[in-house]
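The complex appears here without one of its protein chains, the remainder shown in place.
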């Protein structure tokens, strides 16, 4: 089996300050990798470098493309990277406003990726949008409403539908449950887990919420000061942390 | 099926002056297919720790644990994940699930993760829940709201959904009434008959006597005790 994503020596500095340094890991098809650490630990920088939103200073991000096998994403041309970004890759932002078009209807939001890859049949685009709204538990009657009329949890589910409609293989998530009520979080987690399993998705989830990664991630990477200080199975890292910082992190959290 | 050799485990408490607490040294035992081994020893002797190392939940500092050809102490996370999916089951004392998921799906999940058809997985889940006397009206609810005994039975149903060749049981009969206890013991006996290698912790002495073929006293592995 070929890894879906192989990251080697990824480094990004902001002037003299380290964003992330020498990050390497391998992600296999169907795996969910959690990245935890406190604010400023470099986890968001890492995610943005991986997803192509930031240009790293050094390193490789090798993705197993459908057509041509493993390729370094950082060496791709911008059009290739964009095509990847709307077909095989997806990015779920913490704030749904960053990932949705707030002045476009829910159906238009979901349909955009389809139209971006060439769908030109209104009826089919709309049918697919309706199907995806149902999958993320948004009533079909809301298809022409704008996301600004939705609750935070619904907006986040809409963002997920918008991202998954083209059947991506790798999803980046930045604090996907941040800013939501606890009960809404649970519903969203359940939804994401179900989609990951049914679609065979791989995902990289950045969060500072250890309860979220315990339920969502197979594996965990702990970051501090831009570096990966511990990796392992999620339950192993949380239940038997080795690094001093991880022990502190785990012991500081109220038991969930 | 399960080979434990010269296993060592210590905890380093970095948050408390880097104190090093050795908990297990020189542990070794073997479990054959169809055999059930009970871990014994006083509370705090390290029974749960051994079980957790066997599951890959705790890291070992030395020795090896080979299950189905994979050395858990050295394997890559994804090898352990596959082992847990296909080969190695674990019934812990606590049920940890996403709050909103219906009981039926919680129990069916190990089979769905193996890629079994949804109908087949749900059928098996229904069968186990019925057998463990979880009232059908509760199946569509999340088990997070259930009583301790009900949660334990859901946990057992989940642990037995797939016929794992290797199975770890942490007090499977605790907090169960006599009738359900009997059912769980039957499930264990059936798993044994099906060729599963089982390692368990049983505080219930009668249960232990009934299902365990051998006992391994964990106190013997306590560092400094020798």
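Order of writing sets the chain letters: A and B. Residues in each chain are counted from 1.
One rule holds in what follows: a residue touches a chain if its C-beta (ideal position, glycine included) is under 8 Å from a C-beta of that chain, and two chains touch if they have at least 3 such contacts.
By definition in this document, contacts and distances are computed from a predicted model.
Student: What is the protein name, per UniProt, of the chain that does not appear here: "Alpha-D-ribose 1-methylphosphonate 5-phosphate C-P lyase", "Heme exporter protein C", "Ger(X)C family spore germination protein" or "ABC transporter ATP-binding protein"?
Tutor: Per the UniProt record, the undisplayed chain of the complex is "Alpha-D-ribose 1-methylphosphonate 5-phosphate C-P lyase".
Student: Given that one chain is not shown, what are the shown chains it touches?
Tutor: A
Student: With respect to the chain omitted from the figure, which of A:38, A:98, A:131 or A:144 is a touching residue?
Tutor: A:144
Student: Out of A:6, A:31, A:88 or A:112, which residue would touch the omitted chain in the full complex?
Tutor: A:112
Student: For the chain left off this view, which of A:15, A:123 or A:141 is in contact with it?
Tutor: With A:15, A:123 or A:141 as choices, the missing chain is touched by A:123.
Student: To test your reading of the contact rule: which positions on chain A touch the chain that is missing from view?
Tutor: Chain A touches the chain not shown through residues 78-79, 82, 86, 101, 104-105, 107-108, 111-117, 120-123, 125-126, 143-144.
One rule holds in what follows: only the chains that are shown with their structure count from here on.
Student: Residue numbers of chain A touching chain B in their complex, please.
Tutor: Spelled out, the residues of chain A in touch with chain B are 28, 31, 183, 186-187, 189-190, 193, 197, 214-215, 218-219, 231-233, 235-236, 239-240, 242-244, 247-248, 251.
Student: Looking at the complex, which residues from chain B come into contact with chain A?
Tutor: Of all residues in chain B, those touching chain A are 11-15, 18, 52, 56-59, 77-78, 80-81, 96-101, 112-113.
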